[in-house]
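Only one protein chain is missing from this complex, and each of the others stays in its spot.
Labels run A, B and C following the written order; every chain starts at residue 1.
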Amino acid sequence: MIIVFNSNQDPMLQQVVDRFAGKTDVFTHNERVAITGITIDDLTDDEQAAAVEIITDHPKAIQSSRLFHPETITIQTPHTTISDHSFSLMAGPCSVESKEHVLKMAAAAKAAGATVLRGGAFKPRTSPYSFQGLGEDGLKFLRAAADQFEMDVVTEIMDEEHLAMIEQYTDIFQIGARNMQNFSLLKAVGKTNKPVMLKRGLSATIDDVLNAAEYIAAGGNHNIILTERGIRTFDNKYTRNTLDVGAVPVLHKLTPYPVIVDPSHAAGHVDFVTPEALAGTAAGADGLIIEIHDDPAHALSDGPQALSPAELKTTFAKAQQIHHLLGE
Amino acid sequence: MIIVFNSNQDPMLQQVVDRFAGKTDVFTHNERVAITGITIDDLTDDEQAAAVEIITDHPKAIQSSRLFHPETITIQTPHTTISDHSFSLMAGPCSVESKEHVLKMAAAAKAAGATVLRGGAFKPRTSPYSFQGLGEDGLKFLRAAADQFEMDVVTEIMDEEHLAMIEQYTDIFQIGARNMQNFSLLKAVGKTNKPVMLKRGLSATIDDVLNAAEYIAAGGNHNIILTERGIRTFDNKYTRNTLDVGAVPVLHKLTPYPVIVDPSHAAGHVDFVTPEALAGTAAGADGLIIEIHDDPAHALSDGPQALSPAELKTTFAKAQQIHHLLGE
Amino acid sequence: MIIVFNSNQDPMLQQVVDRFAGKTDVFTHNERVAITGITIDDLTDDEQAAAVEIITDHPKAIQSSRLFHPETITIQTPHTTISDHSFSLMAGPCSVESKEHVLKMAAAAKAAGATVLRGGAFKPRTSPYSFQGLGEDGLKFLRAAADQFEMDVVTEIMDEEHLAMIEQYTDIFQIGARNMQNFSLLKAVGKTNKPVMLKRGLSATIDDVLNAAEYIAAGGNHNIILTERGIRTFDNKYTRNTLDVGAVPVLHKLTPYPVIVDPSHAAGHVDFVTPEALAGTAAGADGLIIEIHDDPAHALSDGPQALSPAELKTTFAKAQQIHHLLGE
Partner (left out) sequence: MIIVFNSNQDPMLQQVVDRFAGKTDVFTHNERVAITGITIDDLTDDEQAAAVEIITDHPKAIQSSRLFHPETITIQTPHTTISDHSFSLMAGPCSVESKEHVLKMAAAAKAAGATVLRGGAFKPRTSPYSFQGLGEDGLKFLRAAADQFEMDVVTEIMDEEHLAMIEQYTDIFQIGARNMQNFSLLKAVGKTNKPVMLKRGLSATIDDVLNAAEYIAAGGNHNIILTERGIRTFDNKYTRNTLDVGAVPVLHKLTPYPVIVDPSHAAGHVDFVTPEALAGTAAGADGLIIEIHDDPAHALSDGPQALSPAELKTTFAKAQQIHHLLGE
């Protein structure tokens, strides 16, 4: 049960908080104060009268719920607005491969309409013998390329130890699917105020996603972008994962956070990236994150799923048209 | 291995067929004749020279493969063309509930742009105590309603025993998800030449779908419409199933059959039907099948997922716009 | 809500049944009479007083529930008792391949301790071009082989059309995984009084299994044997399916039917059949059904998962020891 007070009901509210200290969690949003861990019967008649709302059936992830936080959250980075009244493109190579290459990819991404440059410097590869990324050098190349084209940077953080270093170079922290329930890492980025792009885990339920977001929000950071990137199902012969387009409207209904779609990791094969990008858009996504490469056969990671720069351009143009249609 | 001959290579071809009688399967499509079950080394030099193509890596579902049947198949019913150069709507109530009700729903479906009226007279319900459908009376009501509005009928057949009866009333046989691998039933409809709408099973892989279609095609009936209707995954709290939008372009690449999307059973909840309908359209579907009801709370089955007539109209209008955009 | 009366409360009970005719379902088990579809508030005070039990939270599959039918059901065939106080082995080839072969396999099965001979005459193959079974000839060979070794027969029925014919030859009808929700077929076998071995569907939940059983029970046939045979999950590289051993104690808790395990289809590879057979036994299964072949490389179906006759013998001996241990 959540019992909601107005913050200006201070005396009554304070009295409740004091009496149940240690038993309750107290959350504040604008003038709403939500108290959990007690029931309405624990309150005196006066206190009950002061409560403005009682929510009996609520998720554990209160701060990530529209019940607590009804207004949609807008994420603002220097060159990009991610929200339900915009439509953004993040694009770039899977891995930062070299200074020259990421610059070329940044030019291509920018030309297609992207305002955020993606690229991995620390790569979570299934095998320890696969390319693990260029590390801090990669971050430098990525930042320089983004700056040259007046773009923002999103890049993955894999452990707390790298936080301070990565924070210098990126505008948005990416938490990858495999780390979606790395709670130590979620707590760490929750203590910053930098936007966090949280990718859904391969077998994460919607409630798992909300609880993972809550770990970030609980630290005070509500700048969260949720990303549907395909889930693991019984069939991965033709597509690498199954894009759960239904998750887009479900998350929009339940949470105030923007939701973007990653068709590259969902599809896993270039033939299916564009249809899945458009499907995600039509389902209501607030943006797309897409991997590109000019020479997929020689990409250091995930070549088979990379769009060419030209494909990115036509795909995003169609996606924008679809997004525009939805709003009419 | 498939060895392909031209049908006008008759003497050589006949010689091969005769020699390997009982060991081979022979498939004919236009002037192409495909022989399986033997390898190229089984042939004489002359016979090898006569072969026009050798396909080493092919699916078991040969007739359902574009390797054998490259041209997209168009399904034509009196009022409807289902193909990659059209975009169709099938709509109607989950169950035929009464003569009056199905008539009202037909009017609504027609007004929204549907040319095929759907409605179940024999219902595959999880529980034996749930409403099982009106049976032949339902079929009569459905046919009459469709005729009044110059629409076609699609309705589910659950067993071979009903084939002759249902055939009189319907333009398209529906094979439901739970019967997708009811091979006796697939063989039975394969012997007719009426179109068959084959719904993907809850845990059917893409290859399972193709092999199920092949059971129908093997009987001589290539009038097959594949339907993605959501698969069973680890999360069904907010949506009933997971719409696998990636299956749409995958099936289009692999098979010549049209592919439609059923957002009603995928979503399972009215809030998510429209986003999933639009997502399926953007992924390239050739049409939609959507359940409607004017009073969902009192529907005899699947009320929670029914769109209202007004919602159907706006949803299909948006879907048509998206479909139009894709073709540009 | 289920309202339970004693059948000897006849006047009061009859009055209730008559008054709510058409709104209720009435189930009788021994002296217990369960009425559904009404609530306690629909009854007069006298009627309420006559009720012996009210069950508020119950499954739709009432007759398949221990709430209605607390005593474990024993299945008796001429040579076999399947129940919680016995441990049975069904074994034989995947398909009946010839008169001679099935006889040889029957001898091997009998020698290993099997009392039921399995073998498919009508085979539900994923592809229409795979061996579809010998049909009625196969049934004759199977029956003759079983009779020679004083064994019972279990064989799959794939459609209602074959019911009368198969009924002559078999002691137990098998409903295969792909037909678990072929409700027409379930109704058909429910009208006989021959035991039915119902295999769990590839993506059937426990509740789906119970409702499928209820379709049989609703026809009056409670001679049901449930079979866990592996479910479809995200990984089938090394085992064909995932044996859900937890389903064994879960089903035992929920239903009165015996539960057996099919490690052959779960494992899909001979190396893992024995460990899964023993695991199923240790989880409390009332028996095993195992495929054998003397020459797996040349089996007409499912060779890779067949145990040799010698392996069957040692596997069943170990399984019996484990079963014996559990009972101590």
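Just so we're on the same page, a residue touches a chain if its C-beta (ideal position, glycine included) is under 8 Å from a C-beta of that chain, and two chains touch if they have at least 3 such contacts.
Source: prediction; values computed, not measured.
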- request: Quick one: say which of A:Leu13, A:Ala61 or A:Leu243 touches the chain that got left out.
  value: A:Ala61
- prompt: Of C:Glu47, C:Glu97, C:Glu214 or C:Asp244, which sits in contact with the chain we cannot see?
  reply: C:Asp244
Message: Going by the contact rule already stated, which one of A:Asp84, A:Glu160 or A:Asp294 would touch the omitted chain in the full complex?
response: A:Glu160
Task: Specify the residue from the set C:Ile73, C:Ala107 or C:Ile322 that touches the hidden chain.
output: C:Ile322
Task: Would you write out the residues of subunit A that touch the absent chain, in ascending order?
output: 25, 36, 60-61, 124-130, 158-161, 178-179, 181-185, 187, 202-203, 207-208, 211, 214-215, 218, 232
- line: Residue positions on subunit C contacting the omitted chain are 203, 205-207, 231, 233-235, 237-239, 242-250, 253-254, 266-267, 271-272, 275-276, 278-284, 318, 321-322, 325-326
Task: Mind listing the subunit B residues that contact the chain we can't see here?
output: 203, 232-234, 236
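Note that in this section only the chains that are shown with their structure count from here on.
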Query: Going by CA means, which chain is nearest the middle of everything shown?
result: B
- request: Find the geometric centre of each of subunit B and subunit C from their Cα atoms only, then give the gap between the two centres in Å, rounded to an integer.
  value: 32
Task: Report the inter-chain centroid distance for subunit A and subunit C in whole angstrom, where each centroid is the mean of the CA atoms.
output: 47
Task: Could you list which residues of subunit A touch at least two other chains?
output: 203, 233-234
